[in-house]
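My structure is below; once you've seen it, I'll send some questions.
Omission of a single protein chain aside, the complex is shown with its protein chains in their original locations.
Order of writing sets the labels: A and B. Residues in every chain begin at 1.
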Amino acid sequence: MKPSEQFDIHSLEQLFSIVSKSNDFSRISLEIGQTSLTVSFYPSMSDTGEIHDHLLPCLHKIDEEIQRLEELKKWLPFDEITCETVPNQIANKLQQGYVVLQLQEARNEALLINISHETMGHRTSNDTENEFSVIGPKTGFVENLSINLHLLRQQIAIPQLIFEELTIGSLSKTTIVVAYIEGLTNPEIVQTMKNRLKGVDMDIVYDSSFLEQVISDNTNTPFPLFLTTERIDRIAYVISSGQIALFTSGSPYVLAGPSTFMDFFISPEDYYLNWITGSFFRVIRLMSVFFSLFASPIYIAVLTFHYEMIPSRLLQPIMMSGLHVPFSPVIEVVFLETTIELLREAGARLPAKIGQTLGIVGGIVIGEASVQASLTSNILLIIVALSALASFTTPIFKMANTIRVLRFPLILFSALLGGLGIAIGFTLLLAHLLRLKSLDTPYMVPFFPFRKGNLSDSLIRASYQFTTNRILYLNPLRTKRYQPDTKKEDIEHDD
Amino acid sequence: MSYQASLSKTVSPYLLWFLLHKSQTGISMLNFQHAITPGAGHDAWISVLVTGLSIHVVVLLIFYILKHASKGDIISLHVQLFGKWLGSLLNGAFLLYLLMLICFQLISYSQVIQTLVFPEMKAWRIALVFLLMFVYIVRGGFRVITGITFCFVLIPSLLIVTLIFPLQYAEWRNFLPFLNHTLPEFTYSASRSVPLYMGVELLLIYFPYIRDNAKSAKWAHIGVLHTYVLYLIIACTTFAFYNQGEIKHEIWPTLSLSKIISFTFLERFDYFYIFNWVFAITPPCCIVLWGCTRILRSSTSLSAKTSLWIVVIVVFIIVAWPYNAQMMQVVEDCIRYAGSILLYGYIPLLAVCVFISNRLQIWRAERAS
């Protein structure tokens, strides 16, 4: 396939003739001794206060002859000053808010001063909004890349933490940072990731999630193949266990890969609680996945085809609640599931305060009214509401969405073939999961291929004494995370 | 050192356990008690055990044969031993046998579904759904098939726990007097329990896809052991739960004994057993389908995808045919004879051929030197 056409700048004349059409571009000419100096910048991108308070006064103070741009450097009180001749580079820096200085004599050369106003327009709060946890740090990543890198380096304070920069996007020129630990992360994985990224050709990288779809191994899947998170502790954990993190400028979400299916059901809080409670909550979370996927299909299958399975004592409430419902269970379920999805979607789109009210009012009013009008049975209402609730326990939003979407094909299967359909749907789902790979790593490890070393931290979160291994299937260069047997000599053991 | 496929396509040797075990345990598990009791009656479980033990010998022979195959599987061995023409013919016969295996599984299961759950569902609909599912799995390659096999050994194993319910009704005196039958009766039961162990011959095809396959014999034997231990558990539960007169009247004893299971939240558990057999038949069918594709690919110039679809269409046509009980009996007998001949006739014969050809080569080498 042909790559998309690039917006290239061939000469500085061309650059300035283009940018001067734009009204937010500003150009000042100064006389310094014999020569004249032009200062070009975007007031919208640069710190104009800095320019007027420091740059221009400094330039006015110059009292010797300037022949070359290099000589200017010593007059200017800025730390990032470079000399550049490549037009494309100059254009890029100008767009980022650098100030471009040119001498009349040397038109093809430019001095670039970093006076960009990086934090302008960014939010100041960096609370984790979507991945909340009760215990643990509340700060999350923000839209600003350098703040994000700063936040991560605070957590992992070794020089082996490498940030490699790439630029993607023919229009946006977004900076992408690949983060890993040299001497720990398997270099093959890093290379695969970099190769994938080099192949990317996009115009604007809106968000890291968008990038994820482009670099993922299989695009025809509802499952997210890379972990997307805004939590710092999660990314620190991921990098420390031998995975790679991918920062995207302008996105508070950081990608991590290669990920496995289980990664999406792990919450950092599991590790902050002791292993018994942590494991309990994780098991609850995994069970809720199954419940959310299979509750309504089983309801349909049992009520439509296999009513013998209902115990006699349960038959009474089921019959009484669904007695006057004119629809078959399938229609009932689809109607209710769609309603829940509607409420969720409306709640997500509306402003926060209205959304909440609408959710409650809509949920109660619609639910109550549809039972009153005998459009649905109230047992089904309980099941559907519970399975919607269960799907929200998944810590990663993308996976939660996947689970909600997957319910519909399963409903279809069970409506057509009853229990047989559920069994077949489950098999297909499993086969699909087994086919998936994330950065060439199987998605279903440690279950298949079976890896005993990582089983202690999968379905349950075992005590920290047993989770000493890094993620072994990634072949990290150092496998042991820590030595668990710290000597607690003050503890007296009763014999 | 025996031949092995490229590393990225192979699976770990311990998975041979699951592959071998699961390719044996399919649809026959539902009704073997009914088939074996006319012979040795309540002692028939001994026949099941003895037949299982004999499979260890078959596995040994298979390993011996494959060690000498140039590409590690029976397809290449046939050509290597008997020349291109006869070799391809034998490969064709093996393909036909595999087709019979998968068709038998699907026909039997659709009979179960039609009799017990959906009396009005046509066989071709069941066949279509299953075959499309198999195609999706087989297209994923051998590793995905192995993954499915692995999972579907573990998941249905959970159901063994529910055998506690029928065991509450167990009448252990049903097994007494011990060894009260004659040798011909035991032989009859043993011959009827051969279909239980058919599937072990699939090792002849997927052997190159096992990593370190020359050293993996241990896992193959564990797989066989697992198979007959499972059969013994089921057979003993059935014989303790039913007496001999009753088993004669139960066509699918494994399913009917699951009817006694009931929970307060679930009154009839037998549906779980019936639908659980989707998980039981999927792996063997997928391995067989994959094997058929392998044979077609290596004997003809067809691509993997076309050969898969060809096999699937043939299977569909055979399975969609409406069978009655009489025809089912014929199909069952055919399968049993074919399997017995293959396991106890052809594989030893092949081993002898390999042995002779080896001797010939050594003799020739000696003469040349």
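By our rule, a residue touches a chain if its C-beta (ideal position, glycine included) is under 8 Å from a C-beta of that chain, and two chains touch if they have at least 3 such contacts.
Quick note on the criterion: contacts and distances are computed from a predicted model.
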| item | value |
| --- | --- |
| Missing subunit (named according to UniProt) among the choices "Ger(X)C family germination protein", "Probable oxaloacetate decarboxylase gamma chain", "ABC-2 family transporter protein" or "Xanthine dehydrogenase YagR molybdenum-binding subunit" | "Ger(X)C family germination protein" |
| Selected from A:30, A:56, A:412 or A:472 as touching the chain missing from the view | A:412 |
| Residue touching the undisplayed chain, where the options are B:60, B:116 or B:314 | B:116 |
| Per the touch definition above, residue among A:312, A:372 or A:486 touching the missing chain | A:312 |
| Touch with the omitted chain, as defined above, among A:134, A:157 or A:323 | A:323 |
| Contacts of chain A with the absent chain, listed as residue ranges | 220, 302-305, 307-308, 310, 312, 315-316, 318-320, 322-323, 325, 328-329, 412-413, 416-418 |
| Chain B residues that touch the omitted chain in the full complex | 115-121, 125, 128-129, 132, 136, 169, 171, 173-174, 176-177, 180, 242-246, 248-249, 256, 259-260, 262, 267-268 |
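Here, only the chains that are shown with their structure count from here on.
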| item | value |
| --- | --- |
| Chain A and chain B, separation of their C-alpha mean positions in angstrom | 46 |
| Footprint of chain B on chain A - complex, ascending | 305-306, 308-314, 417-420, 422-424, 427-428, 430-432, 434-435, 444, 447-450 |
| Parts of chain B lying in touch with chain A, wherever the complex brings them together | 11-12, 14, 113, 117-118, 126, 129-130, 133, 136-137, 140, 143-144, 146-148, 150-151, 262-268, 271, 274-276, 278-279, 282 |
